[in-house]
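Report on the following structure.
Here the complex is missing a single protein chain, while all its other protein chains stay put.
Order of writing sets the labels: A, B and C. Residues in every chain begin at 1.
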Amino acid sequence: MSQARLLITCTDRPGIVAAVSGFLTQYHGNITALDQHTTDPDRGLFFMRVAFEMPGTEPPGNWLQTEFRQEVAEPFGMDWHLAFAARHKRMAILVSKPDHALLELLWRWSRGELPARIAGVISNHPENQDAVETFGLPFHYIPVKQGAQAEAEEAMLEQLAAWGVELVVLARYMRILSPEFVDRYPSRIINIHHSFLPAFAGSDPYRQAFDRGVKLIGATAHYATSELDAGPVIEQDVIRVSHRDGVADLRERGREVERSVLARAVRWHLEDRIAVWGNRTVVFGT
Amino acid sequence: MSQARLLITCTDRPGIVAAVSGFLTQYHGNITALDQHTTDPDRGLFFMRVAFEMPGTEPPGNWLQTEFRQEVAEPFGMDWHLAFAARHKRMAILVSKPDHALLELLWRWSRGELPARIAGVISNHPENQDAVETFGLPFHYIPVKQGAQAEAEEAMLEQLAAWGVELVVLARYMRILSPEFVDRYPSRIINIHHSFLPAFAGSDPYRQAFDRGVKLIGATAHYATSELDAGPVIEQDVIRVSHRDGVADLRERGREVERSVLARAVRWHLEDRIAVWGNRTVVFGT
Amino acid sequence: MSQARLLITCTDRPGIVAAVSGFLTQYHGNITALDQHTTDPDRGLFFMRVAFEMPGTEPPGNWLQTEFRQEVAEPFGMDWHLAFAARHKRMAILVSKPDHALLELLWRWSRGELPARIAGVISNHPENQDAVETFGLPFHYIPVKQGAQAEAEEAMLEQLAAWGVELVVLARYMRILSPEFVDRYPSRIINIHHSFLPAFAGSDPYRQAFDRGVKLIGATAHYATSELDAGPVIEQDVIRVSHRDGVADLRERGREVERSVLARAVRWHLEDRIAVWGNRTVVFGT
Partner (left out) sequence: MSQARLLITCTDRPGIVAAVSGFLTQYHGNITALDQHTTDPDRGLFFMRVAFEMPGTEPPGNWLQTEFRQEVAEPFGMDWHLAFAARHKRMAILVSKPDHALLELLWRWSRGELPARIAGVISNHPENQDAVETFGLPFHYIPVKQGAQAEAEEAMLEQLAAWGVELVVLARYMRILSPEFVDRYPSRIINIHHSFLPAFAGSDPYRQAFDRGVKLIGATAHYATSELDAGPVIEQDVIRVSHRDGVADLRERGREVERSVLARAVRWHLEDRIAVWGNRTVVFGT
């Protein structure tokens, strides 16, 4: 059997589930998990993720997508994505000096916990080269010189295109990317911000958290948009801190949350669990 | 529009979602939320909860159930339950002296957070009578005399039957009910146990927790079965404690977890979100 | 034995613990819990909470305070507070229509979980009168008429003064109090804000949280200062929400967090566990 999933967004109206499930039954697909959400039954948005099995050891050819488009997707005006579990998405990681989020992703990936093909890692610092190459992955050092951000971004975009990347993960990449860069991968760049957004957007959030005297610190994984730290939130988590923790303690303790929040968000994207709706996300079946 | 939900369990095979959703479309039902789970695509169990809207301000008559049985449920060999949101389930609460779980339920119910018709409260102690009557609910004091457990249970069962109760909540009812009692309401008696089961089953779990020196204490809401503290778990939660907490502190801090865990479990049952599978539960869409 | 505690803030320098503990030993006090924190060993601030027992069934007279002032507090330039557990602090609650935080406090207090003498409840709405009087407490309805905030505050301050109140709890009091009001009870007004501050300060935080699409919602208990929602944080907590939760769901689920966060903060204040340091708090031994 071949595992597949279908992620659908469209305007709600009666009959969508029946049309999709009827289509799958007709082509001998067996639904193994289905999760559906409607923002408002009256003219709201309809979201659905269907995981199903198709007969045969190989994923079916493009005919399934063609048939689905004609029979179901176009009549209902759907945004949709059909993916086969056997075909992992191609992903790249951008990172600066801090290595904790990067290593967490590589570590989980090397154990089979992240269903991706990692094309490589790009960094504006050379420090993580050895660590990355230990995992058998290419490392590209693309420094960002004073006043030459555009050239650096151009070089990064070229590399990402050469790799055919479908997902870009900012695993503590500490430069602000231009709107032009971000717009090239809409809802396909995941950033980890080291605070519970919208609190402490911008620079040095642990310092901000310390100064405000909060009792919990957090991390937020979100899709990058052209507005800094304002894109759709995918996942957040927090841990408790106390008056005993200085800024350095917050940084250290926060790393653990950053690591796990980012890893969950990346996994959910790779498993086609996330639909974007304006500035919010629907995350299915986790 | 009239809100309804369908909770289904059957052996998995292709076409179930298509049959159910096709049926609903045919009768002008609009699916607003659907959650499905399969334990194993190959001869496993299939679970599904469908929330949908039917046209008209009144719930449709029994014809919908009759049609569904004939067209869908019987061909697929389904265990199924069709409920209308406008018709709240009839529920009774059994309690002993501790009032925290009882009051939490009554308080939430009085705000509209628990979609139930509470028929009344039964207790083996008279202490909570005033508190219950403040909420405009009947209170029945049914003491359990030494060696007369059977008579007391008989009286309770008569009262529950007279009320036409569909759900019994043990909100810290401190007597062990006989298997005969429990078997009268299969998967329809919810108990709150004041530990993270299976740890500390039996009596005085906070004392047991203190003696073991655990760093977290918890509570477990589960369906009662004839085996004490061993029924299917619906919900669990924990809170952190420390060496500073004595047994009395654990009891006090634990009350908060007991209250919220029980309230969640009862609500999920009332909303038809829980399917039982052997000694486990599937809890949908929370 | 008589239980007491001493809460101390002063500039750090060697010998403070020795002076305090030597003093207590000299007067036959036995330390039962001690927690100390220094922001910076080099010219930082020193905070300490000492719980101790004094011989005798009655708290000692003022001589203990006089001696401590002369022998220890003045030489070290301490801000200090000596309290006896047997003498509960006098507290008032201000509330508007929402009753959940109010009832949680009254409920815990009636079980002995909050060591306070509650003098009474003041509200700008009459709705909670019956609920408050059920607990045997006075309820004062002080409406705030258009353009007459100052008169209403004057009436409230008079009532608080008549009660001899030492702690004011804003249990969802939905009016902004003037700086003049707030300054009358420095570090002695505890407010519950229904968000994880500093996110979503100001009005309707659940709506703000929904609009931002966060995955956790929270509550913050803090000392009120003249700047709205900006005072020293005492306690915070969060719970997980999902795309299924609308604004009304966030409000309902948030109530549970508001209740427990506020109850913890009030208890800690009553137990003299909180020291304020600029815009932050030190919370001892919880």
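Please note the rule applied: a residue touches a chain if its C-beta (ideal position, glycine included) is under 8 Å from a C-beta of that chain, and two chains touch if they have at least 3 such contacts.
None of these values were measured; they are calculated from a predicted model.
Which of A:T11, A:Q26, A:T66 or A:T134 touches the hidden chain is settled by the complete complex: it is A:T134. Across the entire complex, the residue among A:G44, A:P138 or A:G285 in touch with the chain not shown is A:G285. The missing chain, though absent from the display, is touched by one residue of B:G61, B:G112, B:G136 or B:G213; that residue is B:G213.
The chain not displayed touches chain A at residues 33, 100, 103, 107, 111, 113, 134, 244, 252, 256, 260, 285. Summarising the interface, chain B meets the missing chain with residues 37, 196-200, 211-216, 218, 232-238, 242-244, 277, 279-283.
The missing chain lies against chain C, touching residues 1, 12-18, 21-22, 24-25, 28-38, 41, 48, 53.
Just so we're on the same page, only the chains that are shown with their structure count from here on.
Per the C-alpha superposition, chain A sits rotated 180 degrees relative to chain C, a value rounded to a multiple of 5. Using the mean of the Cα atoms as each chain's centre, the chain most removed from chain C is A. Residues touching across the chain A and chain B pair largely coincide in numbering: over half of the numbers involved belong to both copies. Mean C-alpha position of chain A lies 36 Å from that of chain B. Between chain A and chain C, the centres computed from C-alpha atoms are 42 Å apart.
Residue positions 37 of chain A are each in touch with at least two other chains.
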